[in-house]
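Encoded as structure tokens, here's the structure I'll be asking about.
Missing here is one protein chain; the remaining ones are kept as they sit in the complex.
Let's look at subunit A:
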């Protein structure tokens, strides 16, 4: 066998698997989205139908809030961990990154243990204020869950980016009389912008499409993945759920593609 045909032969198994179990099904999904009573207009329902639009807006707002808060939290903690050396630092980093491999369902359970009916927060608030704070099963619980999910990922990216910063630039700014705050604002944060975009896009896309956490917390939280799930399984509304999931897939893919073209690094959302 010649080298050239051997290379093609190497590619063959992957091509078969990807075509049969990814490309063809995705094409089927796109077609199914237009097979409803409204035909192609089914794709516009996500924008025209008030209920779907409200869910979409809800999901985008939740994902945006998750992204912003995660970035702030991860930047403060990541910068601190990368810039200082102290005993216990390695343990702290391990603690902050070990939830990386938790599936969404487990994250949901963590939130129930924190803010659920038998949760820690309710228990503490009951002792202090005489009232039980329970919010795990609402959109706030979901928000907390997405934070839990994205903080470890983003911290790792920020720490890697802080490590690559040129400390000389900061020293130069300081020697020219810039205040610590001005150094952060004008030197450090702009240099971290690509990391913010890359990790922020992952956090956003993951929060848009994650299903496991919402599923564990409650089935009546109004976000896009739950809507798709209920349309498909409970209402057996295949065309709508197909159109909605194509829309959701396009949004997450677009955000990640935009972030990648801006920051130049490969990004991936999982979970």
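Just so we're on the same page, a residue touches a chain if its C-beta (ideal position, glycine included) is under 8 Å from a C-beta of that chain, and two chains touch if they have at least 3 such contacts; residues count from 1.
Note that contacts and distances are computed from a predicted model.
K.L.:
From the names "Na+/H+ antiporter subunit D", "ABC transporter permease subunit", "Trimethylamine N-oxide transport system ATP-binding protein TmoW" or "Cytochrome c oxidase subunit 2", which one matches the UniProt record for the unseen chain?
P.N.:
"ABC transporter permease subunit"
K.L.:
Which of A:114, A:178 or A:191 touches the chain that is not shown?
P.N.:
A:114
K.L.:
Could you tell me which of A:46, A:198, A:221 or A:248 touches the chain that is not displayed?
P.N.:
Only one of A:46, A:198, A:221 or A:248 touches the chain omitted from view, namely A:248.
K.L.:
List every residue of subunit A that touches the chain not included in the displayed model.
P.N.:
The missing chain touches subunit A at positions 1-3, 6-11, 13-15, 17-18, 21-26, 28-29, 32, 73, 76-77, 79-81, 84, 86, 92, 95-96, 98-106, 108-114, 118, 120, 147-148, 151-152, 180, 205, 208-212, 215-216, 225, 228-229, 232, 238, 241-242, 245-246, 248-249, 252-253, 256-257, 266, 268-271.
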